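Every protein chain except one is present and positioned as in the full complex.
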Amino acid sequence: MTATLPRPTPAGSTRTPVGARLGGLLRARETGIALLIVVVFVAATVKNDAFASANSIQQLLLGASLIALLTVGQTMVIVTRNVDLSVGSVVGISAYVVGMTFRDHPGTPILLGFVVGIAVGAFFGAVNGAVVTLFRVPSLVVTLAGLYVIRGLDGLLVDGVIINPQSIPRGFQRIGFETVLGVPVLFLLVLVVVLVAAYAMRSFRSARDLYAIGSNPDAAELAGIPTQKRVFTAFLVSGSLAGLTGALFVALFAQVDVTAGRGYEFLVVAAVVVGGVAIFGGSGTVIGAALAAVLLNTIDQALVSSRISGFWTDAIAGALLLAAIAFDRSLSLRIARKLRTQEGAHRDV
Amino acid sequence: MSETAVHAETPRDSGPAPTYEGVDTARPPRWRLALRWETALVAILLLTLLIGSNGSARFFTGTTFFFAGLNIGEIAIMALPLLMIVLIGEIDLSVAAMLALSGAVMGVLWQSGTSFGVAVAAALVTGLVGGALNGYLIAYLGLPSIAVTIGSLTLFRGIAQIILPNPTTTPFPTEVATLGVLPIPGTQVPYSIAVFTVLAVATATFVHATPSGRSLYAIGLQPEAAEFAGIRVTRVRFELFVLSGLVCSLAGVLFALKNSSASYSAGFGLELTVVAVVLFGGVSIFGGRGTVAGVVLSLAIVAVLQQALTQQQVQAEVQNIVTGGLLLASVLVPNAAAAGRRVRTALRGRGRPAPPPPTPAPTP
Amino acid sequence: ACGSSSDGGSASSGGSGDGTLQEGLNVYFIPKDTQNPYEVLADQGGQAALEELGGTVTISSGTEATAAAQIPSIQAAIQAQADAIVIAANDPQALCPTLQQADSAGIAIVAFDSDFSCDGFDHLFINQADTTTIGTAEVDLLVQNMGTDSGQIAILSAAASATNQNAWIDAMKTYIDEKYPNLELVDTVYGNDDPATSLTVLQGLLSAYPDLKGIISPTTVGISTAAQYLSNNPDVASRITLTGLGLPSQMREYVKSGVVKSFALWNPTDLGYLAGYAAANLASGTTNLDTGATFDAGRLGSYTVDAPAGDTGPSVVLGPPTTFDATNIDDFDF
Partner (left out) sequence: MATAAPHDPLLVLDRAEKSFGAVRALVDGSITLYPGEAHALLGENGAGKSTLVKILAGVHQPDAGSLVVGGAPVVFAGPSDARDAGVSIIYQEPTLFPDLTVAENIYMGRQPTVAGRRIDRRAMNAAAREVFARLGVVLDPSRPARGLSVADQQIVEIAKALSLNARVLVMDEPTAALTGVEVRRLFDVMETLRAEGAAVMFISHRLEEVYASCQRVTIMRDGRFVRTAPIDEVTVDEIIRSMVGRDLDALFPKTTTEPGQVVLDVDGMSEDGVFSDISFQVRRGEIVALAGLVGAGRSEVARAVFGIDPRTTGTVSVLGEVLPAHRPRAAMAAGIALVPEDRRQQGLVMDLPIDQNMALASLGRLATGGLLRRSAERKLAADWARRLQLKFGRLGNPASTLSGGNQQKVVLGKWLSRDPQLLIIDEPTRGIDVGTKAEVHRIIDSLVAAGMAVLMISSELPEVLGMADRVLVLHEGRITAELSRADADEDSIMRAASGLTSGATA
């Protein structure tokens, strides 16, 4: 064999800055979205200073809350290299069941409303998860089918009968509009869920398993990770949070018909992707996704508030969404190139 | 200690070596596996026809099939490029929005007095441009197609809404408007289905019998290896999205003719239907697997089923459930055996004695 | 009861009947979608009408409020050789080719709630109230509730392509220009009959126009979403007056709490009932589309076909809308 030669290592010293720098970049992604929110906010305020009023900000937070809550579950699912397209339908049916419970059983405790919503969501989440893991079939197909089936079930249940505000206890509705120190209660609730989830996703083994599964499913299996169990759990959480979102929908709008939650799947996936969660799994954070939900909602409201004709809002929102994805990509490409050149330079030392 | 314990001297060389086999060019059994879903689709189609004819005496009439064709025509046309896009492992969710946008372009131009031919040409150019936008972002910037096309679906429909806030009211020239609604004289075949048939034959030939078609499968299964085999992966990606834009704009033109009007909300929500039809046809969402025959069968089932169920006054909600159920079946049925085996193994595994606890390792 | 007893051409022969309605008529009711609460009530009215006449109603539509989703239902009516179709069109034109086929198959065609306009064949439109009346009534209601006829107002509509909404909005604009020159209609926003979207655009509206005084929402989802928002934000409610078209059942609480003083609507059940009678009469040949032709509509009495005007062809007007306020809202249960 050969003489003892030093192996050229990519990063010479023990305390290499590469990893730290990368960690910093990951964090920078969230900072970037937060910055964008500020930019949009400032721009909208310049056009119309009412946008910065306390009430307007409250509405901004409220408007983003439901989608932000959904991004939590969706992030967990997408991180495992799956996707849950049925969330919109699950929100719809849970909202209706919660509304029905209040309507048909006056005096139902408020807390039970949440329990019912979460239970309905958890049921469908469990079904999605069970089918995906037991049959090992692509979740996109399963949850797309779920979207149709659950919507159909919801339709049979609703049968054209709207749940009216007078059926919803005032105390429950209060969650939708009351504020604490000027911050909407509903937003605080969502914030708590997001922060808890963000912390858990960083700090617990089982949560790290999710990243491992999405990063390399075969290797995860070899590493002895109970992959099917974890994927099932991700769907269960996603469904449960969609159920919770359904309950909050009732609190916020105090009326439910069959359109509740319709189209949310696109909004949520858009937010998750803009938030930097890799659509093919393995990386991304709950905070980034939730911030992106706030960003997209801020854009929507800024457009209306800037007195831009309603006919233009969709086109502009679409263009901004594309720009956001492209910008994010070109940024990460540039950073990757920079890193490579730096490492190349390091090699030459 | 010189020789080893268990398998000392006797190499158990019993029987001839099993793995050296002669060169076998016979059709692989994997083909038969792949064909299985298509066979199932044929069975489902027959079943659908049976259900349809059982419920209504007027089911087996030319009109039913004309209606079925008329309703599925544009979806069918859009499904063909989508099939190829899914084959290379991408997805296009902007198809229905492009249908609306190109229809709107045509409608606006026609309304403003442009000649019909120019209006149609402009619609098709719109498709090319929109497809090129998708293609550029996905192929050359490397953005995930699901995210890009969610964005462009909002964008396309938004632009349609800007240029055509209200549905156009000027009817298209009657000679062409009838193309949208009447069958080819002497038959019960709508024009859109005739267009589809031509495109389907072309697609099938391309996908299954040309070098470029074969490379779609390679790209879908392993893009890097395809690149190393000299396949222009990026360009193929780009071209397929451009093609999808173009074909969807053609569908948009036909759709506008069929409705004798254009609207920015044309085909609202249809993207998921088109995706569902393609997946129901047995095309793998991960790319690299699927046939044109499967998608054609799937389209036929969806079209006939809708007629059968509506004629029998089955609630629209139930129809949704049936659609979802069939889609689910398309992935579950081929995997049912494996799933059953897994469940059985899991149960059997539980019955067996657990592995004994490890004795402590000899390491400190 | 699929109408096989009376074969072909029963409707196309026009008013040559002997004045008795046929029994066993099969009428297809095609609402915008199966879940539209307002039209569910209308369909019930239609069912009641046909029950009185010994016929049947088939309700068929898609789950999405799109023209494409309605087409299979029209086709099914053709295939079932129905006697009449009563439809709330999702698009003014897109259904024409299919409806034309229905017309050719001898099926009488009646539109309600949302009309369509096709060349080549005629149909009867059951107008809930005539367009101008709705427009002027809502503006008058707003001015009355605001207590002033000057200041900024806005409209929260359904979809930007909704024909009936747009017609009413046009009527309002004309009326404001004529009668209330100091009233400034600053914007029209579209909530797509979706609570979440309605809420978003409403919030945008409020922050865009801090001096806004009044909102008209001529759509049930829009007005109830806005009312809910106002009742949750009393400070906003104190400066904004809201009115429009809404269902009493949805608005009861807001009227009682004073967030909304009054709003208008006609009785959707009556609308469907009238449409059912009109369809039965057309199919039986006991009336026709000529201006001045009359028919009897059960408990609602007799109606006369109005002359075509503008985009609208032959039509029948249900009657003026009812205004609901705290004094009468408990009398209605739809």
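The letters A, B and C name the chains in turn, as written, and every chain counts its residues from 1.
Just so it is clear, a contact is a pair of C-beta atoms (placed from the backbone, for glycine too) under 8 Å apart; a residue touches a chain by one contact, two chains touch by 3 or more.
This one's a predicted model, so the numbers in the text were calculated from it and none came from an experiment.
Undergrad: Which chains here touch the chain that is missing from view?
TA: Answer for the hidden chain's contacts among shown chains: A, B.
Undergrad: For the full complex, which residue in B:Ala40, B:Leu221, B:Ala293 or B:Val333 touches the chain that was left out?
TA: B:Leu221
Undergrad: Tell me where the left-out chain touches chain B, residue by residue.
TA: Contact residues on chain B toward the absent chain are 1-9, 11-13, 17-21, 23-31, 205, 209-211, 213-215, 217-218, 221-222, 224-232, 288, 349, 352-353, 355-356, 358-359, 361-364.
Undergrad: Could you please point out the chain A residues that touch the chain left off the display?
TA: Listed in rising order, the touching residues are 1-14, 16, 18-20, 22-23, 202-205, 208-209, 211-212, 214-216, 218-225, 278, 282-283, 340-341, 343-345, 347-348.
Assume only the chains that are shown with their structure count from here on.
Undergrad: Measuring from the mean C-alpha position of chain A to the mean C-alpha position of chain B, what distance in angstrom results?
TA: 27
Undergrad: What whole-number Å value describes the gap between the mean CA coordinates of chain A and chain C?
TA: 38
Undergrad: When you check chain A against every other chain, which residues touch at least two of them?
TA: In chain A, 151-152, 155, 311 touch at least two other chains.
Undergrad: Multi-chain contacts only, two chains or more: what residues does chain B have there?
TA: Where chain B meets two or more other chains at a single residue, that happens at 161, 165, 315-317, 320.
Undergrad: Can you list the chain A residues touching chain C in their complex?
TA: Against chain C, the touching part of chain A is residues 48, 50-51, 53, 55-56, 59-60, 63, 66, 151-152, 155, 158-162, 164-166, 173, 176-177, 252-255, 257-260, 262, 297, 300-307, 310-311.
Undergrad: In their complex, what parts of chain B are in touch with chain C?
TA: 56, 58-59, 61, 63-64, 67, 71, 161, 165-169, 171, 177, 180-181, 258-261, 263-270, 306-307, 310-311, 313, 315-317, 320
Undergrad: Any idea which chain A residues touch chain B in the complex?
TA: Listed in rising order, the residues of chain A that touch chain B are 131, 134-138, 140-142, 144-156, 266, 269-270, 273-274, 279-280, 311-319, 321-322, 325-326, 329-330, 333.
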